[in-house]
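A single protein chain has been omitted; all remaining protein chains appear in their positions.
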């Protein structure tokens, strides 16, 4: 099962900060979310949204900063995602 | 009796999670709603909505994620439905 | 006296549920309103409304679902009506 | 002195219900207002209002239903009027 | 010093009711404001306002009714004025 | 250092009322602000602002009345300025 966004929607997965002990061991159980940083999971087709032509500029796999108060949290197959409009994505991290 | 939505409206029926006991027996009586997941029951014709041309992209039978705070609950023949605008549907589940 | 709606307005009359006793006798005195279900009494001419061309899609006599929080209650000749914009009508019941 | 409305404004005068005793005597002193029912006193010229071309559809002398929360009460020569936009007039009573 | 309004702004001066004693003496000291009635003092040039072409329809010297909650009170040379947009003027008194 | 406003912004400096004692001595230390009166310090280039073509009509050095609740107070080199959109300037004082 996968999420196929409509219009200018983008499916994001919040990034989790890896915490590494001094000895170099990654401790995934102690992970914490990086606020507003997310990976692009799926990108809608764009097209006419609310009467305006929207071209999509983000791509799957990109890491992005998105607006704190935007988006809808969605749970699917016990994974949680955030669905935002592309206009709620502020910047790409390169 | 059936609901024929106008304009860009879409009639949804919320999905109910099947709960299965360990022995494999489905217990429909203990069903609970899957938040924001719904099946598309009927799709409006689109056309000019609020002065803007809207093309419909969802189809009957599709499973979709819709915006938590959108839509109007409607009861017909003791079944309950949610009527949303297509723009309140965030993604299709495939 | 009758109400002739302007622009994209539609005059509705809320539907009343007939309650029938087990013996089959209809008890109109115990009627209760069906929420959001109404009959279309009169339909405005459409045309340019708020700078946008509106085409009317509902017809007199149709049963419709309308948005709970929309419309203005109006009393005329001791009958009460609801006047809504066509865009507040969500679906036709067929 | 008279009120000449600008743009899409309409000057209304609220209707007063005549109350008649059983013997047929009209008691104007006990008059009460008919909510939202008014007579059209004067109609603005229409034209471009807020960047949109507005055509006027109501006429002097018509009885109309107007939106409860719309309009500005105005007093002139000890008579009180309501000035509304034409779009706040819901229906004509015929 | 005078106020030259910009765009679709209009400078108004609120009208004051003359109170006359029975003997015919005007008592200006007991004057009180006529709510919402004002004289047009100066009219802006109109033109493109907020992206929309606005034509001015009121003229200096006219008495007008303006919207109760509109406008900005301004003091200049110890006289007080109200500056409104033309669209806040509801009607001309003739 | 100077402020160069963008788009339809205008940099204003609030006017201070000169207070003069009876003997004709100006007391700048007891100055108080004239509410909403300001001098134009710098004018943005106009152009397309929020999708609409804006032409600038105010000029450096003009005294203007601006809307009480508009604008952003800004401090630069220990002087304080107000930056407003041109549409928040109501009138020029001539």
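For clarity, chains are labelled A, B, C, D, E and F in written order, and residue numbers in each chain start from 1.
Assume contacts are C-beta pairs under 8 Å (C-beta built on N, C-alpha and C of every residue); 3 or more make two chains touch, one makes a residue touch a chain.
Everything quoted here is computed from the prediction, not taken from an experiment.
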Where the missing chain makes contact, among the chains that are shown: A, F
Positions on subunit A where the hidden chain makes contact: 35-36, 51-55, 57-58, 65, 67-68, 86-87, 89-94
Positions on subunit F contacted by the hidden chain, ascending: 1-7, 9, 11, 42, 44, 47-51, 72, 74-76, 83
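FYI, only the chains that are shown with their structure count from here on.
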Fewest hops from subunit A to subunit E - one hop per pair of touching chains: 4
Rotation in the CA alignment of subunit D with subunit E, degrees, nearest 5: 50
Inter-centroid spacing, subunit F versus subunit D (mean Cα positions, whole Å): 43
For subunit C paired with subunit F, centre-to-centre distance based on mean C-alpha positions, whole Å: 54
Per-residue overlap in subunit B, given as positions that touch at least 2 other chains: 51
